[in-house]
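A selection of the complex's chains, in situ.
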Amino acid sequence: MKKIEAIIKPFKLEEVKDALSELGIEGMTVTEVKGFGRQKGHTEIYRGSEYTVDFLPKIKIEIVVADGALEGAVAAIVKTAKTGKIGDGKVFVLPVENAVRIRTDETGDKAV
Amino acid sequence: MKNKTTSVLRLLAAVASLAILGAVTSTLHAQDAPAAPAPTPVAFTNAPAAAQSAYLLAALTNGDPTPTNIAPVAVAGHTAWMMVSAALVLLMTLPGLALFYGGLVRSKNVLSMLAMCLGITGLVAIIWWAVGYSLVFGTNFASPFIGGSEFFFLKGIDSAPNTSYAYWIPQNVFCIFQLTFAIITPALIFGATAERLKFTALMAFVGLWMFVVYFPLAHMVWGATGLMNGVWNADAKIPAIDFAGGTVVHMSSGWSALILCILLGKRVGHGKEPMPPHSLVLTMIGTGLLWVGWYGFNAGSALAADSVAANAFLTTTLATAVAAFVWPLLEFILKGKPSVLGMCSGAVAGLVVITPACGFVNTTGAVIIGVVAGVVPYFAVTVVKHLFKYDDALDTFGIHGVGGTVGALLTGVLVNPSVNGNLVSDAYAAKNGLKAAIESHSLIVAQAKAAGITIALAVVGTIIITLIVKLLIGLRPTDEAEHQGLDITDHGEEGYTH
């Protein structure tokens, strides 16, 4: 099993979710995060105090998949999340040693 | 899509043309109102005792002091009420409408709604001081379409009453009371265009719109020489009535909103991304403040703390409460769940529809209006909008445009002179035909004409202004900026940080 962590632009979430659903991926977990990267931020001024805001709103999607489903999922994410503009985000793949479905105690690939 | 827009626009153009035609015909014979020769007033202390008593009673009850031949002055009770009313109407915009609209957008655009309300307040107040008040309530142009120049820069406006409008309140307070109307009206428009109109374009639009649409319309309806001021202008060619702004405020803003949002196009992602309100709590606070503030708007439009104000107070409450109940009831019946947004929408719809009628209808009329206000805008917003596919983001047209139009017409049907003697006054209503229209139950004709002129002016005016602003400044931010949200791109701030 692998865990996919994708950082994407927030307005792409629906599209990515739909693309993954079409692949038969039935579960994912989403977090609102702030990203720092090559995409430059903006300046905010509050009564003369200027702040450079480098942390931009991003969405992190976490999906644990069986090894076989990895490639398709990554490809789908990359495809739908791409705008071609800087700040589109990253996909990381991490190894997962086990998974348990709390409701049923199922483990391994059956659990995801 | 393109086709849809075109056909909507065509339809509107047709409506507009007809309305203009009607307006022009009706007003061909407009003439200067002859100034009534005023007798020299006597000083209070020199007046006979009976005149003094009559004068004092008139002062307490907003009576006409003319028979006493003593000049009216600003009197405590009415002045107090009008200061309160002006403050309440300002509260409707700051922060009432700002919150109502601000809660309905996504959080990245919340400040753009607040900036809109604040920016319009500043801009309109400056225009009002310079020329606006005069163009609406002046009379030296002797025109049914626009006021005069005598009050430019508020020259000569002090605490003495302007008896063309009210006997017992200071003109400076009257001026500010009317300013608060001139502020909220354009602010209403930008619910429709929320989340995608540049702030600079918005401000430019408002600057032009006040001159092209608001000042003429407000003069026509409320100015002492106004074309459709049935209650107070003996020479009104169209003896229509609009107690607190069904045409001037809600129709003008609502129809302008429709046109502007069509010309502007839809929000990026509209129909694809979910765009739920980011805080119904803010929207509900806004609703409460709008409702409370609206008492200043409606009952304050009596320009006195008198019997007419009291009637407006009652009818406003009943219509609003009923509409606030009927809208979620429809949701409950049709969809299974009564929503807070439905309750808020119903309340605002009730307030809108009762606005032109509040000082002219009785209790039963108010309840009928409440029911209609809970039903018609509900369908405008949930059905009509989706049918025609324009992106009236926060439903300015659905609620103010449709609601205002319905209200203007219903006022013609439900009008009841027993709650307001001015409807059949010998001085005005008997002369311009209002009395006759009411007695023959045909007031709806004048009301329809007034509505038509309003729509025509709003539609044509908005098209022209929008094109100008588009050319000079451009209307929309880049898609990138729209994604990021207007708060950061237009104002360099965020609504919330943690």
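Here the chain labels run A and B in written order, and each chain numbers its own residues starting at 1.
Following the convention adopted for this analysis, contacts are C-beta pairs under 8 Å (C-beta built on N, C-alpha and C of every residue); 3 or more make two chains touch, one makes a residue touch a chain.
Just so it is clear, the model here is predicted, and its values are computed rather than measured.
When all copies in the structure file are included, the protein chains give the formula A x3, B x3.
Note that only the chains that are shown with their structure count from here on.
The geometric centre of chain A is 48 Å away from that of chain B, both derived from CA atoms. The touching residues of chain B, counted against chain A in their complex, run 269, 272-274, 480, 483-484, 488-489, 492-494.
Per the touch definition, chain A reaches chain B in the complex via residues 9, 11, 14, 42-46, 53, 85.
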